[in-house]
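With one protein chain held back, the other chains of the complex are shown just where they sit.
Our next item is chain A:
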Amino acid sequence: MDTQLLLGAEAIALAAIDAGISGVYAYPGTPSTEITEYIQQSPIARQKGVHSTWATNEKTAYEAALGMSYAGKRSLVCMKHVGLNVAADAFLNSAITGVNGGMVVVVADDPSMHSSQNEQDTRVYGKFAFLPVIEPSNQQETYDAIRYAFDLSEQQNLPVLFRVTTRLSHSRAVVKQQPPREENILNPSKEKRKWILLPANARNNYQQLLEKQTTLASLSEQSFLNKTIAGNGTKAIIAFGIAYNYVMEVKQAENLDIPVLKISQYPLPDKLIKEFTDKYDDILIAEEGYPAYEEYLKGYFGNKKFRGRLDGALPRTGELSPDVVAKAMGVESDTFRTIPSIVAGRPPMLCQGCSHRDVFDALNAIFAEYPEQHVFSDIGCYTLGALPPFNAINTCVDMGASVTMAKGAADAGLHPAVAVIGDSTFTHSGITGLLDAVNDKSAITLIISDNSTTAMTGGQDSAGTGKLAEICKGIGVEESHIRTFVPLKKNHDENVIILKEELEYKGVSVIIAQRECVQTASRKKRQENKK
């Protein structure tokens, strides 16, 4: 079969197509976006009619994937780590319903927070839900493991959680493809007891899920994803997921004859681990993310044999690297050059010509008149309004929180209470918050900085394009307080007046600042020129 250079994310996508998925459901989020994009652009997926349009948020994506599985077909759902929080309700309950067609849940974690608000570890969610978790170490293994995960899902009738981290998702390597498998036939589930989570059914299902844990652990014992690499001495390493690569890098570079146990499938293979652990006195636990399995293996009571992120052998936060792993393995690092002090930071910034710039300029201009100047922001490119020269926002917490935090602050008496949100984030999680504000007649001004795309992740379709005013009207915002303007320098004075009028209004007002993203606009132009 073909060999090709693929990002880890693309290896997931190709493997899922080859595993016979009928659909992928996702909301874009770094570092997971490229999975769905690859499927959308794949001629084979298109020819097969694999469903691949973007979902409005991770919860709707998750539930649609579950519905496809209910219908008997294989489905893939992808998100970044914080997206699983949004889908968590559906995720945990899907462990109780189980699945019909194979369903794989890919979650891409972002340790070091390259593009995120926190560095939560999705493996904890796997334990939380009692679901099997697979955490591959390299791109080829990622491809092979996705195929395996779909089979495992169907055999065990459970969703399989598939965890990758930024470095694997966004790094390329050569991947060898396996022969593709046909899609499942339509075969909707007829087992009502399984799918209706009334307490009587749910209790029964939950019991079955717990009983399955022994089987799942024994599958880990035999999994090709877990293996021992021989070595000598009294010291050893247990390496989870991508940490295996860093460990092997150091082992190879330094010619270390140290035994390594590689784990990429959970629940933990207890026998394998016990057998390994019994042989050595000093074991480094290398895992990316939380010390999730270090805590487990230490039994929380400090078994002195194990070292890792808990005792400082490895840093408690941030992604792993060959250098931090080398230090933990006791290999003294050479002295390196340092970064000269003249090197200045170069933070990301809003593009030249970006419409968000004009929104913040107008907002800063009008704020000069108010003693209280607070802007509740949301998550997207416009979060960069936090940086100079704008310094225009005060909060960024989670998707949709701009609307509801402004509401809470308005309820507390803050005036003006201004929220800024993007169009994609508004449909993801802002609509319900706006409905709360309408019902409570809270005095907030919501600015939807509408660039008609999901810009931060590279310009995916946005669910509310062309519908924002209608949505706001539909959930009860008064029509006279749904204002639209075009954020351009030439409209600055006019826009400031509109802002002023709505800030003064003691109810819910929405300002839709509408101008297309400069990146998507220029991409469209290039494509048109090509034709």
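In this section, contacts are C-beta pairs under 8 Å (C-beta built on N, C-alpha and C of every residue); 3 or more make two chains touch, one makes a residue touch a chain; residues count from 1.
The definition used in the following text is that contacts and distances are computed from a predicted model.
Visitor: Name the absent chain as its UniProt record does, using one of the following: "Cytochrome-c oxidase", "Indolepyruvate ferredoxin oxidoreductase beta subunit", "Acyl-CoA desaturase" or "Nucleoside ABC transporter membrane protein".
Guide: Going by UniProt, the chain not displayed is called "Indolepyruvate ferredoxin oxidoreductase beta subunit".
Visitor: Would you mind spotting which of A:Arg123, A:His170 or A:His374 touches the chain that isn't drawn?
Guide: For the chain that is not drawn, the touching residue is A:His170.
Visitor: Considering the complete complex, identify which of A:Val86, A:Ile134, A:Leu384 or A:Ala463 is in touch with the unshown chain.
Guide: Residue touching the absent chain, from the options given: A:Leu384.
Visitor: For the chain left off this view, which of A:Leu310, A:Met349, A:Val486 or A:Ala521 is in contact with it?
Guide: Of these options, the touching residue for the absent chain is A:Met349.
Visitor: Name, in rising order, the residues on chain A that touch the hidden chain in the full complex.
Guide: Contact residues on chain A toward the absent chain are 3, 5, 7, 30-31, 33-34, 114-115, 138, 167-168, 170-174, 242, 244-246, 248-250, 252-253, 321-323, 326, 333-334, 336-340, 342-351, 381, 384, 456-458.
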